[in-house]
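A single protein chain has been removed from this complex, and every other one stays in its place.
Moving on, here comes chain A:
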Amino acid sequence: MASSSSSGLTFKLHPLVIVNISDHYTRVKSQLSLPPSLTSTSSAATSNNNNNNSNGGENNQNPPPRVYGCVIGVQRGRTVEIFNSFELIYDPSTRSLDRSFLEKKQELYKKVFPHFYVLGWYSTGSDAQESDMHFHKALMDINESPLYVLLNPAINPAQKDLPVTIYESELHVIDGVPQLIFVRSSYTIETVEAERISVDHVAHLKPSGGSAATQLAAQLTGIHSAIKMLNSRIRVLHQYLVGMQKGDIPCESSLLRQVSSLLRRLPAIESEKFQDDFLMEYNDTLLITYLAMFTNCSSTMNELVDKFNTTYDRHSRRGGRTAFI
């Protein structure tokens, strides 16, 4: 079902959308993992849970719930930029989409962001399915060619890319019948400054109230991963050059020139002045740490002496002579 797209549109995805979808999914999932008594009442009462399961009983062991929602953004020429998203109420078993809710939400968002249009919809899962086509067709009256953003909530430590795929619908002739199928498209992530700050903050979440050692370990781990990435990139370059030398790869002068100019930047700083400044700052930091240690030790000593005096002094104080340490 998923081949590569040929529509020539470039997609730009903002991290806010990804965070929204994952948040929606997490909320629904955590609501469902409440004790069964609560779950049955909540799922019977509200239709907000957006899950595939028809039974309101034990939901924890069943397949994870799918959430649905709408993505909005701007389309300028051939570039489609997806900025934001909101949730929708959709029941795949009955294929009913709550139109009034969708329209109300659209109106509200239009007031705040007049330029944003409904670009498509999102859902969670591991792969695009046939049943998704119905939702897709339902949205086609709002946007003639909607997008389908799929987030895979399964955590896969081996995977390096984001588990988000964007599908478009194309009319292909299969067995003589023109059908709409989903085709994958590539996308890039685009960030606004505010988004970059929040993503950075989340990425550096440390255990709250961690002692100095864990903070040190966390910072070192950050540096470690950064250097590791640099290392792998340099390794790629190295292998490329070795291949070029052996003759496996045809020589490309422009690339070689760029590599040579890059290598000329090493060592990044080496003048004598740098060494002096660096050593001075290093010594200053060490001195201050030493001084702080000293102060700490002397205050502890002082306390100890006071305590000693108070405990062992009581007898001789009547004599007038205090034991002096």
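Keep in mind that, in the parts below, contacts are C-beta pairs under 8 Å (C-beta built on N, C-alpha and C of every residue); 3 or more make two chains touch, one makes a residue touch a chain; residues count from 1.
Please note the rule applied: contacts and distances are computed from a predicted model.
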I want to check something: the complex is missing a chain, and I'd like its UniProt protein name from "Beta-hexosaminidase subunit beta", "Transcription termination factor 3, mitochondrial", "PCI domain-containing protein" or "Small ribosomal subunit protein uS14c".
"PCI domain-containing protein"
Which of these touches the unseen chain: A:100, A:253 or A:310?
A:253
Missing-chain contact, candidates A:242, A:280 or A:297, resolves to A:242
May I ask which residue of A:74, A:142, A:164 or A:217 touches the chain that does not appear here?
A:217
Which residue among A:230, A:292 or A:305 touches the omitted chain?
A:230
What residues on chain A make contact with the chain left out of this view?
211, 213-214, 216-217, 220-221, 223-224, 227-228, 230-231, 234-235, 237-238, 241-242, 244-245, 253-254, 256-261, 263-266, 270-271
